[in-house]
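In this view, the complex is presented without one of its protein chains, the others remaining in place.
In this document, chain identifiers A, B and C correspond to the written order of the chains, with residue numbering beginning at 1 in each.
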Amino acid sequence: MPLPDEFHELARSVNNWGRWGADDEIGTINFITPEKIRQAAQQVTTGKTFALSIPLSKDGIQTGLLPGRINPLRTMLDINRPMLGDPTLFCNTDDMVVMGLQSATHWDGLAHVSYAGRMYNGYPITSIDSDGASRCGIEKITTLVSRAVLLDVATLKGVERLDPGYPISCADLDAAAEMAKVSVTSGDIVLVRTGQAGILDRKPLKPKDKAEYAKPCAGLTLETARWFHQREVAAVAADNFSLEVYPGVPNSMFLPVHLIHIVEMGMTQGQNWYLEELAADCADDGRYSFFLDATPQKFVGGVGTMVNPVAIK
Amino acid sequence: MPLPDEFHELARSVNNWGRWGADDEIGTINFITPEKIRQAAQQVTTGKTFALSIPLSKDGIQTGLLPGRINPLRTMLDINRPMLGDPTLFCNTDDMVVMGLQSATHWDGLAHVSYAGRMYNGYPITSIDSDGASRCGIEKITTLVSRAVLLDVATLKGVERLDPGYPISCADLDAAAEMAKVSVTSGDIVLVRTGQAGILDRKPLKPKDKAEYAKPCAGLTLETARWFHQREVAAVAADNFSLEVYPGVPNSMFLPVHLIHIVEMGMTQGQNWYLEELAADCADDGRYSFFLDATPQKFVGGVGTMVNPVAIK
Amino acid sequence: MPLPDEFHELARSVNNWGRWGADDEIGTINFITPEKIRQAAQQVTTGKTFALSIPLSKDGIQTGLLPGRINPLRTMLDINRPMLGDPTLFCNTDDMVVMGLQSATHWDGLAHVSYAGRMYNGYPITSIDSDGASRCGIEKITTLVSRAVLLDVATLKGVERLDPGYPISCADLDAAAEMAKVSVTSGDIVLVRTGQAGILDRKPLKPKDKAEYAKPCAGLTLETARWFHQREVAAVAADNFSLEVYPGVPNSMFLPVHLIHIVEMGMTQGQNWYLEELAADCADDGRYSFFLDATPQKFVGGVGTMVNPVAIK
Partner (left out) sequence: MPLPDEFHELARSVNNWGRWGADDEIGTINFITPEKIRQAAQQVTTGKTFALSIPLSKDGIQTGLLPGRINPLRTMLDINRPMLGDPTLFCNTDDMVVMGLQSATHWDGLAHVSYAGRMYNGYPITSIDSDGASRCGIEKITTLVSRAVLLDVATLKGVERLDPGYPISCADLDAAAEMAKVSVTSGDIVLVRTGQAGILDRKPLKPKDKAEYAKPCAGLTLETARWFHQREVAAVAADNFSLEVYPGVPNSMFLPVHLIHIVEMGMTQGQNWYLEELAADCADDGRYSFFLDATPQKFVGGVGTMVNPVAIK
């Protein structure tokens, strides 16, 4: 079943191909100007910081449903090894990791998704090969720093966690922005909270908790793409597995928000961001905007990256 | 040959064990207060950003001299795979990585080094096992954000790159700070530039370039530990393989600055930071202090972490 | 709850420490003589071969219950890459793998298990460190070739698969050997079939199938250790996750057969061997003994190894 007409209509209306030149590889991140970053820094008034990554551990959120997207598996290369043979001198401890770049808190880069041979800015999909993405690789984003706004839809609705499968609408985003007393403006990074990551606070986290976290989940709907487009949002992230509501639409529309955001708009999107402590603090002081640094790790040709985003208020 | 008396004397004079309590696991990062972070944000005046990581690539700086510390090897899990079997619908591209956490631009955590059974804050070295560091794991550093100061010793000396093996002294640091018109104060992160990473600008980078980059290199000397201690520096990083001068001292003193910084002071230290563009900009505008976010990736039990530090002026 | 007295009594009665010298690192594999191998080759009468490994794939049998023991994850380093830039000339395809050495069909080496500070032949357990096993590493087994005997307990009992949790007794082994018309003799490798791996024939293999395969399972019991000891068996393997019955005994006796086989007897043991086709053939021609090559991959310091055992009749 092909994608429906209304999808293609939306795609055309939010398409950013060529907007920043035929060679552009970072899309809506272009909305972030030095002036925007200067303003972002002015958001810092108390110096309170929040790290928004979930822990990187072999006991992570991946459950094997996506074979290959393995949890961060860190192993030791050395443990207190006397480098000169004498333990009273220098002893070394080293470690290594193997992990899916999309396995934990991460950004999806603009080469992460394609459809119908379409890739952001019209690059051929063959520009991605076994070496990775020669176009739109994650390393093309030099830095990703801006003002960020938390749209806490869960708190707006008065729940700990939105119902699994709840479709977040434009009206929800507007109401959350109003609650936050903030206007989303050009170059902002928007963080959407569904409360889903609250599941990850359970200790110990059992397989069934991870399954519950993964899906179904509340999330963004197709209609909100225009909302982000109009406001010239630089990037968007959420506290769930898929950013968008899942499942939410018929089969042919599998993850349609990904297609619109990444392919048509060129908007980098984040998943599995841990927003619980930040949200509590925002509710506490009533300030929902802040400085954010969520710069990717510089993986050459990468289609994604783990990230430990830092919010500062 | 045991460590000499003067080493142990220095160790005692800069030792921070217990300073932040018997349970402290982050050492000198405690010098960073919310007020310090607030001041750091005020450093941002133009919104210009600098990412200080070298590229993460299988063609990285490791040459095999340290077997196991492998270059970032990113491979593809999926390339434009039609998830529903139909290429006109959602096509997925995913990647994974295997890498030494100390293979590129990184922080050495406080569990990275021990000697004579000594580990920061007196924790038993057996607290590190095949699961990693149960004490002083890199994830214990929630965020690492502060004002940073660039001490550009190479430019101070009027050279592109300090002579390999050049030992940076306290006088050098003082002179570099004076040139920078900045006082290093409590909670600062200090970036020391030797110019060594300029070698990495050669394209293509050949095996002999990598060997030249790795060693010998100019770097910090033992005497500077007191300099950092007195100024209550939160963390230190350099643009070379070992931070400290290498080789520089007799065998029994193998990497002695590591021992003092990490074990005695509890000072997190960084290596392979790429400072060339930042240094050029500082020389240009005469401003050598700036905001820095160099928060670790949240590797549970990690003894190090790759990092893409972001400086903002 | 400590291990019961009868366990320790059994341990003493089958202990092989020192039997092949204080420096021995391969245990019961010493039973295999050149003469035995010569006889093994004489088992080959038809030239029919059987590979006894399950497929190595990211969609393997591990379900995440043992974090870190990841399924074989093979990724591409190159796909038809023109090495000289010209696709009419040499194009290269290369791959790599990351996997738990115990994740698929494998041997447990003699360094795989210890208890109460006991390791085979009295080696200190500290001989295993971040580099692996300096004693009893899997590479110490130069080759592992011998006559093998299939003891098909499932067919003996007239079932496709033994009941989960069924404890295989000495009487079962005797009856299976009688059915096979074979005497187990010194240096034989014994393959025990429970039928559990028949679950792996289901296509596609679903998570619940893998869970069902993993446990509970029929398997060897503690009493059979003497049976193997008396017959001087060189190595033993089964078509299930744990070789031994699981669960089968109270908590303090967690995997007691492993302790006896590996630590006390020094008997290398195999798991997840796929015996279905071989068993069908044996039932067909009535011949349950054959040549077997199950030589480990030469992992220096390895405590286990993937293996693709080859049976030839």
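Structural remarks
Note that a contact is a pair of C-beta atoms (placed from the backbone, for glycine too) under 8 Å apart; a residue touches a chain by one contact, two chains touch by 3 or more.
Values in this document were obtained by computation on a predicted structure and should not be read as measured data.
Residue C:Val98 is the one among C:Leu10, C:Ile26, C:Ile61 or C:Val98 that touches the chain missing from this view.
Residue-level contact of chain A with the missing chain is found at 73, 75-77, 96, 98, 130. As for the chain not pictured, it touches chain C at residues 2-3, 33-38, 40-42, 44-51, 53-57, 66, 68-70, 72, 74-80, 83-84, 87-102, 111-117, 125, 128-130, 132-133, 139, 142-143, 145, 251-252, 254-256, 258-259, 291, 293, 295-304, 306, 308, 310, 312.
Mapped onto chain B, contacts with the missing chain fall at residues 58-59, 62-64, 67-68, 70-71, 73, 75-79, 81, 98, 129-130, 207.
The rule is short, and it goes like this: only the chains that are shown with their structure count from here on.
Contacts between chains leave no pair untouched here, as each chain touches all the others. Each chain gets a centre from the mean of its Cα atoms; for chain B and chain C, those two points are 45 Å apart.
Chain geometry summary: the mean Cα position of chain A and that of chain B are 27 Å apart. In chain A, the residues that touch at least two other chains are 68, 70, 75-79, 98, 129-130.
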